[in-house]
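Step one of this worksheet: look at the structure below.
Note that one protein chain is taken out, while the other chains of the complex remain in position.
By letter and in written order, the chains are A and B; residue numbering begins at 1 in each of them.
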Amino acid sequence: MIGGELNDFRQRLRIEQPGQALYSLIERLYPICRSITGDGVRKTLSILSEHVPLEVHEVPSGTAVLDWTVPKEWNIRDAYVKDASGRRVIDFKQHNLHVVGYSVPVKARMSLSELRPRLYSLPKHPDWIPYRNSFYKEDWGFCLTHRALEKLEEGEYEVCIDSTLENGSLSYGELVLPGREQGEILISCHVCHPSLCNDNLSGNAVAIFLARYLAALPRRHTFRFLFLPVTIGAITWLALNEANLGRIRHGLVLTLLGDAGRVTYKKSRRGDSAVDRAAAYVLESSGDPHAIEEFFPYGYDERQFCSPGFDLPVGCLMRTPHGRFPEYHNSGDNLELVKSESLEDSLGKCLAILDVLEKDELLINLSPKGEPQLGRRGIFRSLAERNEQGLEMALLWVLNQCDGSRSLVEVAQRSGLPFAKIHDAAEVLKKHDLLGAAPQAQKSRGKQA
Amino acid sequence: MIGGELNDFRQRLRIEQPGQALYSLIERLYPICRSITGDGVRKTLSILSEHVPLEVHEVPSGTAVLDWTVPKEWNIRDAYVKDASGRRVIDFKQHNLHVVGYSVPVKARMSLSELRPRLYSLPKHPDWIPYRNSFYKEDWGFCLTHRALEKLEEGEYEVCIDSTLENGSLSYGELVLPGREQGEILISCHVCHPSLCNDNLSGNAVAIFLARYLAALPRRHTFRFLFLPVTIGAITWLALNEANLGRIRHGLVLTLLGDAGRVTYKKSRRGDSAVDRAAAYVLESSGDPHAIEEFFPYGYDERQFCSPGFDLPVGCLMRTPHGRFPEYHNSGDNLELVKSESLEDSLGKCLAILDVLEKDELLINLSPKGEPQLGRRGIFRSLAERNEQGLEMALLWVLNQCDGSRSLVEVAQRSGLPFAKIHDAAEVLKKHDLLGAAPQAQKSRGKQA
Partner (left out) sequence: MIGGELNDFRQRLRIEQPGQALYSLIERLYPICRSITGDGVRKTLSILSEHVPLEVHEVPSGTAVLDWTVPKEWNIRDAYVKDASGRRVIDFKQHNLHVVGYSVPVKARMSLSELRPRLYSLPKHPDWIPYRNSFYKEDWGFCLTHRALEKLEEGEYEVCIDSTLENGSLSYGELVLPGREQGEILISCHVCHPSLCNDNLSGNAVAIFLARYLAALPRRHTFRFLFLPVTIGAITWLALNEANLGRIRHGLVLTLLGDAGRVTYKKSRRGDSAVDRAAAYVLESSGDPHAIEEFFPYGYDERQFCSPGFDLPVGCLMRTPHGRFPEYHNSGDNLELVKSESLEDSLGKCLAILDVLEKDELLINLSPKGEPQLGRRGIFRSLAERNEQGLEMALLWVLNQCDGSRSLVEVAQRSGLPFAKIHDAAEVLKKHDLLGAAPQAQKSRGKQA
């Protein structure tokens, strides 16, 4: 079954090369200067809305959200440092990483020594421009390659940041795809980084195409997609939706899905959520190199979803984790770092994990005393030799193990049989009224439901 | 202690060579054509009854048992396929595996091409006759070596199966050896296979001699031996005895105990039953190669005893598991496959497991505050140096660990001391009123009682 989802994706969406489609979306979004508020996010959400009907929320500056306050809105038109000859030695129009995010407006002349404390570079990677912000303290600055920094000569410079930092709103996108059940699967990604590709246009692209695909399918769970400014966006959404968090059964934060590294799944804080099992199952049975990591409280918005007061069953799917590749948070995270093959592989694994979550159930054997007589129901093959690796074995495993304490993924793991076989067996047994929903599934599973 | 049981067996039953005695019983039972019903089972139970007074139950065809119905009774006198010259090219009288079990009566002439779909052989093992049945769908067929199949020439054949499939009854044997306690140890084996030795005349032989030995001993537990047709026999017995299943504290299914492979213990579904611990303890401390496997829901009647609606603490003791030796379910499973040394070794290990279960107890230290003064009771040696590997160490372990949460086997495992030493220490401490039965043993142990 794993791998099959991607073919189904191709056929339903008539997209022959999913990786290429994701890459093209990234190319289009790359030049936009995003931040945690402002028109860059709005433009990004508008482009994403061409694929699926995102609802764009605007939350006014000053709104109290949990322990935080929605900040002022930041927008920027231009920024530069000119030398004595009037040449732009640092130019926002060349690369939007050149300006420290959330820089207040500046118009001044100053010597290099006055300017220098506000210039950020990466001595170890002298050709890359670092990515810096000052979201919650009013400040300003410029980022540049270390090589460019070293070339700056003493003398007077003209400094201009043509930005605004004013009351406005924080924007985020949301899409709900209702399912047969009210229980939700949450897919969240951040949309606040300027010209960086892996972090996180890769996540945005995978999420949007997942949404397009799921919109074309019958769904068991309700799917909720969030496109949020990191941290403050998640905090805001959690504050506004706290009453409904109980609906979230499973969740994935998507980020860093385009580099050439192996896929990494970082578990939810609980460490034994159904999504943890599903992701582990998919990665382990993929045969591909992969890593499964325990939860740690930094990274992306799983930090907020998994804060102890919420403790939602939300994991994080990525390739190389943040901070572990040299291009992290600098201009090296560009269109060359992300690969269409990696994007396609990430999409396929997401699809497989969601497929498992859609099919995983907590069921009980309705004829639990002795084995039911499968032969008279025509389920077992007669006379000819039984194939122990086939459906018969899966039927026996499901009947024996489904007592309301283990979901189908757990039966698959315990039996060593593919989840697809276990699921098929469960469907056959349901048809014959030998298997049914565990009556107290929601209740008895408690936090792990 | 391990090994000692077999010597005690020799002395009490005056059988110098237990393995040889078991083998002789198998030799006598081998020619009989058994099936899940019919006179073959009755004849088998009759021979077994020469050793111990088996109660033979007859359950009428058509009786509803759990999800099943007791089938018609099958008997067979003769079956053959004759070629044009009148020669029996397949002859039931040569080997009872030649006829598909539960074949309906047939008397016909047909071409080879008409006959061929009803002929079963093993191309990979061309000299062995396979074992096939059609218990629950009326059908017929023949089994033969692949070499014989290939020699059949085109032409007309006379086909005869002189069988009856009529209302009658299902037969099974039962023996109860009452103990000081009502709680039971169940020993179950199947008696429905025709001329196959390891599967399961080996199990029958071990079970009968266990019963003979236990009958000659004072017993703590009540022992219940079952000689059942596989699956339907267990289903039938469970249906008829459902009200008393709560008495079963431990159980073992005995099968495949005669081949030269290492001993394998397959755990009960619970995985942490007392019998699982006892068997693991005996095998691990035997020093012999062995395997301990997690429960899986196929194999023998542990499937039924461990179905989720019963979930009895019943494991399965065997040597090479079913399907993992080439002679499985074909004529290669004959008198050469089973070895008297293997039978004797299997018997010895059964005896050791049952000895542990008989002696394992949930006890509590009655003087639990500080160590009791063993010296004034004359239990500790005085002056001379204490031997830490001896009884003193076992006394201290038992006193420290027996708080009602761990049985003696668990104390043995935790201490690394032999179970025999731990048991001896417990007996000494009981005599001095320092150790007693855990008051809520039954209740607090719950399912694992």
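Convention: contacts are C-beta pairs under 8 Å (C-beta built on N, C-alpha and C of every residue); 3 or more make two chains touch, one makes a residue touch a chain.
The model shown is predicted, which means the values in this text are computed figures rather than measured ones.
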Query = Which residue among B:Val106, B:Ala215, B:Ile292 or B:Leu396 touches the omitted chain?
reply = B:Leu396
Ask   = Which listed residue, A:Gln20, A:Ser61 or A:Ser134, touches the chain dropped from view?
value = A:Ser134
Key: Of A:Pro60, A:Gly323 or A:Gly390, the residue in touch with the unshown chain   = A:Gly323
Remark   = Full-complex touch with the removed chain, picking from A:Arg249, A:Arg303 or A:Lys359, is A:Arg303
Request  = Could you please point out the subunit B residues that touch the chain left off the display?
outcome  = 365, 367-373, 375-376, 382-383, 385, 388, 393, 396-397, 399-403, 415
Key: Residue numbers in subunit A that touch the chain omitted from display   = 66-68, 100, 132-137, 139, 141, 231, 234-235, 238-239, 242, 269, 296-298, 303-304, 306-311, 323
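Here is the rule we go by: only the chains that are shown with their structure count from here on.
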Message = For subunit A versus subunit B, what separation do you get between their C-alpha means, in angstrom?
response = 54
